[in-house]
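For this depiction, one protein chain was excluded, whereas all remaining protein chains were kept in their positions.
And now, subunit A:
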Amino acid sequence: MSAPKTLYDKIWDAHVVSQDEDGTCLLYIDRHLVHEVTSPQAFEGLRMTGRAVRAPDKTIAVPDHNVPTTTDRASGVIENEESRIQVNALDKNARDFGVHYYPVSDVRQGIVHIVGPEQGWTLPGMTVVCGDSHTATHGAFGALAHGIGTSEVEHVLATQTLIQSKSKNMKVEITGKLRPGVTAKDITLSVIGATGTAGGTGHVIEYCGEAIRALSMEGRMTVCNMAIEGGARAGLIAPDETTFEYVKGRAHAPKGAQWEAALNWWKTLFTDEGAHFDKVVTIRGEDIAPVVTWGTSPEDVLPISGVVPAAADFKGGKVEAAQRSLDYMGLKPGTKLEDIAIDVVFIGSCTNGRIEDLRAAAEVVKGRKLADGVRAMVVPGSGLVRAQAEEEGLDQIFLDAGFEWRMAGCSMCLAMNPDQLAPGERCASTSNRNFEGRQGRNGRTHLMSPAMAAAAAVTGKLTDVRKLMELEEA
């Protein structure tokens, strides 16, 4: 009998094309997702060397980072010249090289990490890459998925492979049940808070445990999405009935006999009893509270009941970094997090722009109004998420409360389009990064779940959403 393997080991082994003596492998890539920001130089490289895209059928392109999200974008004109050039370049590259493409005008357009799973491109056991660090999202399906740089984008376009060394195995187990009001976002932020932004460096994380198994696919995608914020190469969750049910019937999922064959293999994709993990982190689901970030690193996580820390609470290089964060964020140590007033609310992104996220936010917003002076926007992760939300009447709930209801795109998660914070503005955001300047120069970001962001929108302050929910104590 062969040695017990982790889920990561199994997917890795199934994709090794060749292995050099020093262990460096050529890994086959099943799906290559492409967006407009990190691909133009790669396509240009192909042109300069006269190379073709090796597997256009496995290459899926969609513009998302730069696209405006205002409803008037249907006119087809992107005002910012550089953004327009980048989106036009993707239009042309997709056409010239014959890859699958969802242009801005297509209802299926959206954030690449939402479109992939939605269209059934992402399947269990696959290798998935994209020139975007949040490719980790697709790990929710038990696919080995990670971000790559533009040189590697060109490498995958030309060869459908990547030169890779194997990462270590790390297990993150969330035991037990989550308390009411606690979501997948709180899990993933709490893990980063516990391990730090370099805690997963050099590792592929497998998330497991009862609390993970109980999550929907949307929640699992939220958890895996932020594996990169924990420094991990990728995040994985073993596929199960929840996964299969989500995948079945999607446009590019296998059908008929192929579905049965695929299912047979997918059911073998789990970590064997006794397989070795280089690092193990265990967190009790019951111990996780709704959390927010206070600083400018995703590891700066605290329960909403907490207070702003002092730089002296930290050690080593983090002391200077914490002081810099406090200055940047304009926060005084000892301030209750719930006393921090916000100016802007952003609900969306590849972390939290799926239908379940919009439902969770709408549930809190329903029958309430935006607090005075708060600007808030909901940016669905794809045109289909937007359509689904409209069918459920969620758009009206948001509009009635005073939110803007936008078209799909990355939007204020990284503010490459016009959706940006003004200097000094403070945002309750469902996105993934609170870095300096991320949402606009000198803008201040607090990361949290959609329900928590919705609570902040209606109170005007960071707020424990449980106070606004009719909760039955578990």
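Just so we're on the same page, a contact is a pair of C-beta atoms (placed from the backbone, for glycine too) under 8 Å apart; a residue touches a chain by one contact, two chains touch by 3 or more; residues count from 1.
Basically, contacts and distances are computed from a predicted model.
Name the absent chain by its UniProt protein name; which of "Xylose transport system permease protein XylH", "DNA-binding response regulator", "Sarcosine oxidase delta subunit" or "3-isopropylmalate dehydratase small subunit" is it?
Options "Xylose transport system permease protein XylH", "DNA-binding response regulator", "Sarcosine oxidase delta subunit" or "3-isopropylmalate dehydratase small subunit" narrow down to "3-isopropylmalate dehydratase small subunit" for the missing chain.
For the full complex, which residue in A:Thr6, A:Gln86 or A:Ser190 touches the chain that was left out?
A:Gln86
Touch as defined at the start, partner being the missing chain; which of A:Thr70, A:Ser133 or A:Ser216 qualifies?
A:Ser133
I'm checking contacts with the chain that's been left out. Which of A:Gln160, A:Ser190, A:Thr293 or A:Ser449 qualifies?
Going through A:Gln160, A:Ser190, A:Thr293 or A:Ser449 one by one, A:Gln160 is the residue touching the chain not shown.
In the complete complex, which positions of subunit A touch the hidden chain?
Residues 14, 17-18, 20, 22, 24, 26, 28, 30, 37-38, 40-41, 44, 49, 51, 54, 58, 65-66, 80, 82-83, 85-86, 89, 123, 125-126, 131-133, 146-152, 154-155, 158-161, 163, 165, 167, 197-198, 201-202, 228-229, 231, 233, 253-254, 258-259, 261-262, 265, 297, 299, 316-318, 320-321, 324, 414-416, 423, 433, 435-438, 441 of subunit A touch the chain absent from view.
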